[in-house]
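Every protein chain except one is present and positioned as in the full complex.
Moving on, here comes subunit A:
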């Protein structure tokens, strides 16, 4: 399978703080990768470098065949092929659900409005909320908003989906409705990179688990191996902490 994301010796600094240290990671098309680790370990920073919401300071990032540099055109090309779902949903509050979903296809892909709306309704149906199309985000629950955000990213027909702690801002009873949608998406063959603390999801969906700590990738393993016999002491400590209850 072709590699869709390649990170080579990537480093990132915030001032003097070394946020990402020599990160190497290759993700193949169709792969589902879950990134976990303690807070402050660089998981979000790494995933945000993949569509250049953060700029890396050294090393190489190649996404969908394009190397990310200062070239704005290339960045825009990469972003078109990479969907992203945020912890805080980030739906445009002044647009209806349907307008949120059709904005980028119309402006970026130059899709005709009627066609963009048809595509939007298709994805709203897939995330099981077609009846909310004409509401504003503030009228929806958190779980519904996050499903709209997933649908919005899918409307661009991306090659990869990035999830940055998609369930961390949700009330507990809404987490499963979002994870269900993500599981469906994984089963349909979407390439996914998910930063999440949902270990049940990681276990059932991930092809590989990437464990990070202090800006480094400490361990990459298949879910069964990672949970049953983590190789590093840091991963054992982390799993002990989050699976204790």
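Keep in mind that, in the parts below, contacts are C-beta pairs under 8 Å (C-beta built on N, C-alpha and C of every residue); 3 or more make two chains touch, one makes a residue touch a chain; residues count from 1.
Here is the rule we go by: contacts and distances are computed from a predicted model.
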From "Fe-S cluster assembly ATPase SufC", "Quinol oxidase subunit 2", "ABC transporter permease subunit" or "1,2-phenylacetyl-CoA epoxidase subunit B", the hidden chain's UniProt protein name: "ABC transporter permease subunit"
Identified contact with the non-displayed chain, of A:86, A:201 or A:226: A:86
Among A:4, A:49, A:98 or A:156, the residue in touch with the chain that has been omitted: A:156
Residues belonging to subunit A that touch the chain removed from view: 51, 53, 72, 76-77, 79-80, 82-84, 86, 88, 90-96, 103-104, 107-108, 135-139, 149, 152-153, 156
